[in-house]
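The complex appears here minus one protein chain, its other protein chains still in place.
Entry: chain A
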Amino acid sequence: MIWLTWRQFRTQAAVVLGALLLLGACLAVTGPGLAHDYAARGGGAQGATDFLEQVDGTGTTLYLVGSLTVLLLPALLGMFWGAPLITRELDAGTHRLVWTHTGRTRWLAAKLGVVGLGAMAACGLTALAMTWWAAPIDRATAALEGRPGPSVFTFARLHPLMFDMRGVAPFGYAAFAFLLGVTIGLLVRRTLPAMALLLAAFTLTQVFMATSVRPHLMTPVSATAPIDASHLTFVGRGGGVEVTVDEPGAWITSQHTVKDGRPTSPPSWVVDCPAQAREGSADCYGELAAQGYLQRVDYHPADRFWAFQWRETVLHLALALALAGFCAWWLRGRAF
């Protein structure tokens, strides 16, 4: 069965492998230079800004292309490898041929094993390559203390928009997206609707994961930060404020203004405070502090990145295994 699966899969595998090897080669060639440039700058926010400002067009392009590849590859492989895995056989009727030569469970196991491990390797290794290549940029972005950096280098790697593009979690995402595609294909039995449904379902689960599950995988650190020019990152039209904490690369999950230990809204005149540290700002924020306004911030420090990565990897692998079990159960004795 493994032979048949590999024989059916090898062309698609070669196409994806070729594209990823090309990306990998670009990363391998430019990576050491990037690391050298980073090491040549001083530390701190200023050194980080200097470094990010001198990253050239090639570096910027690779940063975007590589990150987006890691982000989109699980969904793409779920669509093009997962969803058609069973529907293609059902369309051609070849399941009626192969199921009289081998058991359905063995057939499914070989298909899921070969193609699933292929998808995991493709996504996971690309993510690891990207994690290595972009490490200087990610470190510099984190060092900006919560403010957006120059060019496209906006978010640290613990930020929900970056987290999916780095580390080991893409191994889990690939397994989950692939099996979600297989499962949807098995249930809908038609290739194109299954591909569309997989894309929608996987996007929704990833957004749900980032916004509603991941923040709770570890208990956030609670801290109180002053509302002043060096911490303020956002002032809303209604006077709502957001601040950053003195922890480079931290992921702030929630914050609100407090006064005398109770949640409140900042006074409306805070809108007129200068957002930059310049003349008049000290008076403005001094008055805010004098009246007892503080910002309560829940956040995850940057050094939790790998802890989150492993937790999310295990979570997605468990989901993928559950889906594989469901597929095996669904195949048994059902009419196809």
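Heads up, the rule we're going with is that contacts are C-beta pairs under 8 Å (C-beta built on N, C-alpha and C of every residue); 3 or more make two chains touch, one makes a residue touch a chain; residues count from 1.
Note that contacts and distances are computed from a predicted model.
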| item | value |
| --- | --- |
| Protein name, per the UniProt record, of whichever chain is missing from view ("Sodium:solute symporter family protein", "ABC transporter ATP-binding protein", "Fe-S cluster assembly protein SufD" or "Oligopeptide transport system permease protein") | "ABC transporter ATP-binding protein" |
| Omitted-chain contact residue, chosen from A:Leu22, A:Ala92, A:Leu161 or A:Val213 | A:Ala92 |
| Touch list for chain A against the chain that is not drawn | 1, 3-4, 7-8, 92-94, 96-103, 333, 335-336 |
